[in-house]
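All protein chains of the complex are present and in place, except for one that has been dropped.
Should a chain be cited, it is by its letter among A, B and C, assigned in written order, with residues numbered from 1 in that chain.
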Amino acid sequence: MSDIKFNTDMADERVDEYKVINNMSDIDGIDIKEEKFEEFKVTEVNVTNENGASAIDKQIGKYITFEMENVKYINNREQVINKLKDYLLQLIDSKTSSIMVVGLGNMYVTPDALGSKVVKGIDVTRHILKLTHGILSEETREVSAICPGVMGNTGIQTSEIISSVSKIVNPEYIIVIDSLMSKSIKRVGASIQISNTGITPGSGITGINSKIDKDSTNARVISLGVPMVVDIATITNDALSKIENSTDEKNERYQKIAATLDTENYIVTPKDIDELIEITSDIISQSINEII
Amino acid sequence: MSDIKFNTDMADERVDEYKVINNMSDIDGIDIKEEKFEEFKVTEVNVTNENGASAIDKQIGKYITFEMENVKYINNREQVINKLKDYLLQLIDSKTSSIMVVGLGNMYVTPDALGSKVVKGIDVTRHILKLTHGILSEETREVSAICPGVMGNTGIQTSEIISSVSKIVNPEYIIVIDSLMSKSIKRVGASIQISNTGITPGSGITGINSKIDKDSTNARVISLGVPMVVDIATITNDALSKIENSTDEKNERYQKIAATLDTENYIVTPKDIDELIEITSDIISQSINEII
Amino acid sequence: MSDIKFNTDMADERVDEYKVINNMSDIDGIDIKEEKFEEFKVTEVNVTNENGASAIDKQIGKYITFEMENVKYINNREQVINKLKDYLLQLIDSKTSSIMVVGLGNMYVTPDALGSKVVKGIDVTRHILKLTHGILSEETREVSAICPGVMGNTGIQTSEIISSVSKIVNPEYIIVIDSLMSKSIKRVGASIQISNTGITPGSGITGINSKIDKDSTNARVISLGVPMVVDIATITNDALSKIENSTDEKNERYQKIAATLDTENYIVTPKDIDELIEITSDIISQSINEII
Partner (left out) sequence: MSDIKFNTDMADERVDEYKVINNMSDIDGIDIKEEKFEEFKVTEVNVTNENGASAIDKQIGKYITFEMENVKYINNREQVINKLKDYLLQLIDSKTSSIMVVGLGNMYVTPDALGSKVVKGIDVTRHILKLTHGILSEETREVSAICPGVMGNTGIQTSEIISSVSKIVNPEYIIVIDSLMSKSIKRVGASIQISNTGITPGSGITGINSKIDKDSTNARVISLGVPMVVDIATITNDALSKIENSTDEKNERYQKIAATLDTENYIVTPKDIDELIEITSDIISQSINEII
């Protein structure tokens, strides 16, 4: 595992941080590609071996990040949706593989409500395909969707709920939606990360839980998230750097600050989080609906 | 099964209807007790044999109905909560039996949101008992809670979700909360029915699903519901009786009217349903919290 | 005023009803135009004189109705939004006239929440234009938006709130959004009516209130609504016609039925009202945002 305690769920931010701290320009086992569009940028981080995985404390796999410049005033939302759809189709091997969409998070706390908002927008087909023959075309993909809630409200590990429901639904793919943490304030509500690795809910806001992956669900897991919060310790440390001009020991001090702060219990989020979550959840559910 | 197609989920209303149609004052296999309080009345319907069960198309068991005179201006809400708690304790055999509360219905449609509102108010303990020893007293009852959603939004049979989750949680009791249908407009939002029999979601608003009972969950099932809708056909038929003075063929005509109406797809509910659901969901979650 | 007690807020339905009852093919003072598109139809009812106004109990003015065939599975939502935008621009005389959007209805009751959902989606500009010069282009239209709530929750006449706020905002146009009533079940959540006449909240679900028009607000009022409920008496009467084959006295009987039913206090709405309201509120707020 990496020596760094990362304060972000975004693979590309972790790569940047690792390079700065270790004064490297490349990491063995990590390939990066960037593609620019008019209003957004796509960064593809490929973690290809254990060295890369260990460096950024992420599993071997693909991490694609969409970064929108001005998400609230984007003109061509369709282009983002289409590109996101293309990446989803790259990760799903067939036009007919069944999918279960899982919306993580606490729907009653605005910045943690991404998952449930996306699920609300999904056009499910499974019950129609099972119960009423002939209504939908035979090539319609089987799609189901659940919101398991958070452990603080259910008393049950979220991963256990997902694993037990996936046993009866038997989807080939699970697309897990979650609110993430970024270290950059300007990326909150403005980035989307897709990856073909599992997820451990609670990296973001949700709380401690065990892993959702191929082993626990018997399905291939695609994770799709938007940073909705930033880490308090990052903000603290950045503020300090600005007033003290002492950047050398920044990482060390970060660890100290993080240790004194009860960061696990707090959320730091922009005031316009309600608008950001509406826009990004709409983009995600539309792009998933496009592949049905 | 009864010859009557009942337009109500309330056992006491079914008993009344059966008696009127069959011109009987008693039904073999059905005992009734009433208790009056200042602001509410409790009716206990005991279905004791197959004849009774078949007459009202309900399983053998107990059906207790609370009926409040003026639910929006009730003075002593505590008395209702306490009495409801007493009945819950009668149906649950031990102080330590574990409970899973299941909120049925579609939280995004006001009259169908009772289940999710009750679940939101439940103090769950299971995760605290499992993960952190010593915080809660050893006698604390294990309580968990889920909202499985509705098939139209999940693509999955609600009963399947409940049965798969109950396999990992293993509760001794499941308390299922649902919006019900009454044939009486004045009982909407003003009555609470508790029973120790299972439930088939979809009697009320939720949609067609299979049974939630001991067989499907391995737990004893207690059903708790509030009528939040009335049947369109009842209203139609009642209106007609008033303008035509022809009550003899009322039941026969009801069947005809019901057949012409697409009643499965519609909800008839009072305009102040938002207030009614706040009050009754609060009463129910508080009474459940009292037994933890 | 018309002799008919209309059970619909839709001008085109009233025209049809008037013609059937009076056995006429044309009404003096009412012109009708229809335009068909792939997935929807637009009907324009022009009420040109007092005779027409009295016949359908609507003010002199334009009533444009969009009717979508299959609103939940519409492919080209953009076309509806664009056409709706064109009609809005026909009713608003200048590119720079200021607008206040008013979302009527009770946001806590699903079928009555259209107004507040549309307002949530509006990009307001007034505060930015007033407070921070240079951020928005000088040609940006001034847009503000309020949700006055319903009298049952505020204790205040909705029209009074709107008239007092419009005195400080001074918009040239007010666009009022409301849930309407239709007599046709298949139009619920599937039609949009725009008109350049005022509105009296409470025709739909909202409750009795006085008029919102040029006199009460000093602004020109555009009304935009979607039927979200159907009248119980219509359903009752239609059901009856089917079982009794006696259509001649249908209108007379309707009045009798309506008189026996406490229709003012009830809502009849489809079970999938949550989906219908999401789609139509999105179409409306997007079309309003297009003209900013």
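Please note the rule applied: a residue touches a chain if its C-beta (ideal position, glycine included) is under 8 Å from a C-beta of that chain, and two chains touch if they have at least 3 such contacts.
The shown structure was predicted, so the numbers you read here are calculated from the model rather than taken from an experiment.
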Report summary line: Sole touch to the unshown chain from C:Asn22, C:Asn76 or C:Thr154: residue C:Thr154
Report summary line: Checked against the full complex, the residue among A:Thr43, A:Thr65, A:Asn106 or A:Ser191 that touches the missing chain is A:Asn106
Requested in this report: Identify the residue among C:Lys19, C:Lys41 or C:Lys120 that touches the chain left out of the display.
Outcome: C:Lys120
Report summary line: chain A positions in touch with the non-displayed chain are 106, 108-110, 152, 185, 205, 207, 232-233, 235-236, 238-240, 242-243, 253, 256-257, 260-262, 265-274
Query raised in the report: Which residues does chain C use to touch the chain missing from this display?
Result: 108, 119-120, 124-128, 142-149, 151-157, 160-161, 163-165, 167-169
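Rule of thumb we're sticking to: only the chains that are shown with their structure count from here on.
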Query - For chain B paired with chain C, centre-to-centre distance based on mean C-alpha positions, whole Å - result: 36
Report summary line: Multi-partner residues in chain A (2 or more other chains touched) are 120
